[in-house]
Each structure stands twice: as structure tokens, then as C-alpha cells.
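Structure first, then comments.
Only one protein chain is missing; all other protein chains are in place.
Moving on to chain A:
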Amino acid sequence: MLAYLIRRLFAAVVMLAVIIMVVFGIFFLVPKWAGVDIAASFVGKQADPAAVEAVRQKLGLGDPIFVQVWEFFKGIFAGRTYAAGGDVTHCAAPCFGYSFRSEQAIWPVLTDRFPVTLGLALGAAVLWLLFGVAAGVLSALKRGSMWDRGAMVIALAGVSLPIYFTGLLSLAIFSYGLGWINAEYVPIEESFTGWLGGMILPWVTLAFLYAAMYARITRATMLEILGEDYIRTARAKGMREQVVIRKHAMRSTMTPILTMLGMDLGALIGGAILTETTFSLPGLGQAVLNAIKNQDLPIILGVTLITSVAVLIANLVVDVLYAVIDPRVRLA
């Protein structure tokens, strides 16, 4: 078990290193290859060459990419000082970079916005796991029934509807049309009920999409497993159907569901870009989208890192849960 965990942890760290290299690659090499000067893009459209040069020096953009990566990491633990001549900007540890476009350090931006996204992702995950998996299991057990057909039609519609459409529809109907819900985002520390009210529509629309996906996958997996030999064996030895389902079928069904959950949750925590844009939630996704539009590279870099870490952690947790659910994994 411990060896397994160490192996997974090691793989996660390697993966993180690769992602960081790729992110740097995308943002520092692709523009160069495409003939775009990053330093100039920080200064503005009609920048004079001296100002561009100062920015280049201050940000170390002229350094080789490995030096830039190293400086970035050092900044996370030791803080970082950007200097060009007399112009000095200090960025305290943990420094995930400094945005010269918006003149702020990245770390506070991340910590401000992270709770919004986390709340959105976790709340929706609870909903979609409850409803999606339950609907899928019931459909599989009552295959061909009215319930099964009805649920699968809804699920098919669910996976075919883009979230930014269901989101806008729900806003138009429940918030504007019926006036039931005030869809403004309220921080949780200001008012808990206000926060709940603002999050209900995002939660439900996001969960609807994922519940539809999970119901489809759960149903398919469950049906496949119910056809396995060991289920027949369990039934043949006289085990009660309820126990067969709960102890044997459910357990194997949960493995692929967990894999999906790990990836989906990780990706969402890193920024539910579409949902946050539709509902104007001030989360990481919205921050990164704005940053992309403003070509604010340090913020993009910071959020991408956070996202990657979130995905890796989620996957790591899933790996541990695997070992709990599936005894074969522990031995492997």
C-alpha cells in the first residue's frame, strides 16, 4: 500500500513538472515562434523601445527559459524582486509571479478567487453524484422500464445541452422571469443565505450536465457488471439480490465513476470557466479568461499551475480510494 502510494505520488510530481514546462513553453516559446514580443505586449501598443527593453530586463524575459523557470520556482518559496535600474517591485513569498498589466501579485488573486470556484465545484459534485449515480443504478436495475427510458432521454438531452445555454435559460426563467432567485454572487462571509441563493442556479445547471454524464456511464457500467460471471456466482450461492447489488455490483461500478470524478472535480476546481462566465461568478475561471483576453500571462500561468495541482491532487485522492475499494490495486 505504502509503496503504491509513493509510486503514485512520484508520478504526480513528475506530471506537475511536465505541466510547468509545457505552460512555460506555450507562453514563452509559442509567441516567440509566432513573432510576438511578450515584453512589448506588457507595455502596450505604442511602446517606445526603451520601455520595452526595461520590462524585458525587469521580468528577465531575455534569460534562457530554464533560468526563467528556476526564478519562478525560487519566487514561490523565497519571494522575488523585479528590478530594472531604479525601478523595483517586490513580490512577497509565496510569489507566483507579478502581473504588470494589472499591477498586482498573483498569489492574492488566486487565494481570493479559489474559494468561489471550490464552493461551486464541490456543491455541484455532491448534487451530481447523488442524482446521477442513483439514476444510473436504478436505470440499470430496471432496464427497459418506463423509468429507464425516461431517465435516459433526459440524460441524453443533458449531455447535449451546453452549460452556457442551460445557465442562461435558468437565469432568464428563475431569476428574471419568475423572480424566485436573486442570482447575484454574495461572498459566504458576508451572508450565508445570500451565498446559497447566488449559488443555487450555478450548482443545479452544472450538476445537471454532469449528472447526465454520470447516469449514462453508471448505467452502462452496471449493466456490463451485472452480466459478469461473479455476479451469477453470487446469485447461485443463494445470496440475497440486495446484497449482490450492494456488495458486488456497486463496488465494481464505483471504480470507473471514481476515475471520472477525480478528473472532473480537478478540472472544475481549476476553473469552471464556462459556468463562471455564464453566472458572473468571480472565481478562478473568470480570472483566467479575463487574463487571456488581456494577455496577462502571469495570471494565466498561476491559474494553470493551480489547476494542474488540483487535477493531480484529485487524481491522487482517487488513487487512494481505488486501493480502498479494489483489493487488487493494493497488491499490484
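Here, a residue touches a chain if its C-beta (ideal position, glycine included) is under 8 Å from a C-beta of that chain, and two chains touch if they have at least 3 such contacts; residues count from 1.
The rule is simple: contacts and distances are computed from a predicted model.
Asks: With one chain of the assembly withheld, which option in "Branched-chain amino acid ABC transport protein", "Sarcosine oxidase subunit delta", "ABC transporter permease" or "ATP-binding cassette domain-containing protein" matches that chain's UniProt protein name?
Replies: "ABC transporter permease"
Asks: Where the complex has a chain not shown, which of A:Leu171, A:Ala207, A:Leu261 or A:Leu281 is the residue touching it?
Replies: Looking across A:Leu171, A:Ala207, A:Leu261 or A:Leu281, the contact with the absent chain belongs to A:Leu171.
Asks: Looking at the full complex, which residue from A:Val159, A:Ile188 or A:Val317 touches the chain that isn't shown here?
Replies: The single option touching the absent chain is A:Val159.
Asks: Name, in rising order, the residues on chain A that touch the hidden chain in the full complex.
Replies: Touch set of chain A with respect to the missing chain: 15, 18-19, 22, 26-27, 30-31, 34-36, 156-157, 159-162, 164-165, 168-169, 171-172, 176, 227, 263, 266-267, 270-271, 273-274, 277-278, 288-289, 292-293, 295, 300, 303-304, 307-308, 311-312, 315.
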